[in-house]
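Single-structure report; data block below.
Every protein chain except one is present and positioned as in the full complex.
The block that comes next holds chain A.
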Amino acid sequence: MDVFGFGIAIFDSGVRLAVPLLFACLAGLWSERSGVVDIGLEGKLLVAAFAAAAASHRFDSAWVGLAAGIAASIAFALVHGFAVISQRGNQIVSGVAINMLAAGLTALVGNAWYGQGGRTPPLEGAMRYQPLTLPGAEQAAAVPVVGRLYAYVVSGHSVLVYVAIAAVVATSFVLARTRFGLRLRAVGENPAAVDTAGISVTGLRYAAVVIAGVLCGMGGAYLSLDQAAAFLPLMTAGKGFIALAALIFAKWRAWPAFWTCLLFGLLDAVAIRLQGVVVPGVGQVPVQAIQALPYALTVILLAGFIGRAIPPRASGTPYVKER
């Protein structure tokens, strides 16, 4: 394979790996911008992945699976919302509980239904999302550089990948340009002021938590209906937490979140593709060094390059009306 082809393969793989991170990161962004810290992203991804795989297997349709994944994720989001918005519970504790509940529940129910150690059977045909070929991709493949980028990196993913990119655009637009978005950001900075203006803090925060649920639902469905085409216990493998790191990295903004997740995905892809490959001039890079690369880069970038990351001021504190 030529060097360019190798680069293309890394980009292609990086996009795939970035998508679940991006969904989770945007979910965290919505939630935290409204003042609700969400470390339950991992749990929501996991429960969505399970529900999506199970429903898709039962009804032989990836779309039904996606709907079920989103519904399950929203249900968990509402539990979190009820605990921390209505009951004013500790947001970290509730998030941890969500993660533990999801890890245990999916494995338990999966084992009871399928008897395969929590796994679902492999999904075939209509049960999973197939890659789409964008118009003109085949012709474009013949064009050097730009054409090949279009044909192999932009085209050839499943529909959820394009939904993820649309979600970035939508998030950025809604938060910055609409009345709802402005109020939502205000509620994360100074809920008392929003309350004084006669707008429901509770309502806005619930809306944000539900949006986070929808996004996590799509992220989880992408994992089980596209990437792995089956559910396995703990298959999220820490993606929800990496998404949180990406969120801090991106300073709670939509487009930076997109670029950060893409960077993380690319680093992961590089780590995968460079394993065992002889790099000219360096020789074979040790596996451990490659695998540590994303983490090392994260630490370096966080420490030196992005400056201070300041979270929304009211995030983490439940809102209590003053009397």
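The working rule: contacts are C-beta pairs under 8 Å (C-beta built on N, C-alpha and C of every residue); 3 or more make two chains touch, one makes a residue touch a chain; residues count from 1.
In this text, contacts and distances are computed from a predicted model.
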item	value
From "Membrane protein", "Sortilin (Neurotensin receptor 3)", "BMP family ABC transporter substrate-binding protein" or "Iron-sulfur cluster assembly scaffold protein NifU", the hidden chain's UniProt protein name	"BMP family ABC transporter substrate-binding protein"
Of A:Val47, A:Leu232 or A:Ala314, the residue in touch with the unshown chain	A:Leu232
Selected from A:Asn90, A:Asn111 or A:Asn190 as touching the chain missing from the view	A:Asn111
Touch list for chain A against the chain that is not drawn	1, 9, 13, 16-17, 20, 104, 107, 111, 115-119, 122, 223, 227-230, 232-235, 237-238, 268-269, 272-273, 275-276, 287-288, 291
